[in-house]
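Of the protein chains in this complex, all but one are displayed in their positions.
== chain A ==
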């Protein structure tokens, strides 16, 4: 994690160029084929095991979702949804977690230099020792992913097993998946493979099958094959056109130059006015006033 990295595309709150000597690294992607996932949660277990995470044992809330949500100790959860499509009941199961956006809202929002970095291979990773616990990333993320730990006030999320990927291994969830529903490779290969899957699905009664790689965030390094790509909302509220919120863009974008101009104008005005017009003193001073 804290190894010397020379392949950093972006670094939070850092106006100057991060080290990119190895930026030629190929972009990776994890492809989650929702249509072949059986909801066994092996990936959830593998994630907790590899990353050494121990969430508190919760209680059954009457549905399969367990734990019910992401947390600082649960970086991926299976979300289950029952829908009726084409007159048939469908049980749609989606593995939720960080999408490793090409244009990550979390990184854009983060005020702490180097607390969030994006590697040349596309992985967006939190560097917890630099995290100050402000939670800005939570507001920046269009997918509601980062979670603040109550224990240490740092934010955690899926690392795409950056430690494994760095040494040429696939993420733990990919390795574990018994049906091969989760794959890992170059983004190019995964996109091509997804294309084949989509073609296949189209011949099997899912004319709207497609790849979920939303352009609004520059594409993602975690992609889904969906049977109903026209209605991603069916998959427990997957967003159709996710983008970084315009409010966040304004806050992190235009406001900064405007503020700088405002401060500079106020300061410069004072300086020029004092030099130009000079101090304002009482003229007929009964009490010699020279403060």
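The criterion applied here is as follows: a contact is a pair of C-beta atoms (placed from the backbone, for glycine too) under 8 Å apart; a residue touches a chain by one contact, two chains touch by 3 or more; residues count from 1.
Basically, contacts and distances are computed from a predicted model.
Student: Since a chain is absent, check the UniProt entry for it and pick the matching name: "Formate dehydrogenase, gamma subunit", "Amino acid/amide ABC transporter ATP-binding protein 2 (HAAT family)", "Sulfite reductase subunit A" or "Cytochrome B561".
Tutor: "Formate dehydrogenase, gamma subunit"
Student: Looking at A:22, A:204 or A:256, which makes contact with the chain not pictured?
Tutor: That would be A:256, which touches the missing chain.
Student: Pick out which of A:18, A:113 or A:218 touches the chain that's been left out of the picture.
Tutor: Checking each option in A:18, A:113 or A:218, the one touching the absent chain turns out to be A:113.
Student: Using the document's contact rule, name the residues of chain A that touch the chain not shown here.
Tutor: Within chain A, the residues touching the omitted chain are 13-15, 111-113, 132-136, 138-139, 144, 148, 150, 153, 245, 247-248, 250-251, 255-256, 258-259, 262-263, 266-267, 269-270, 273-274, 277-291.
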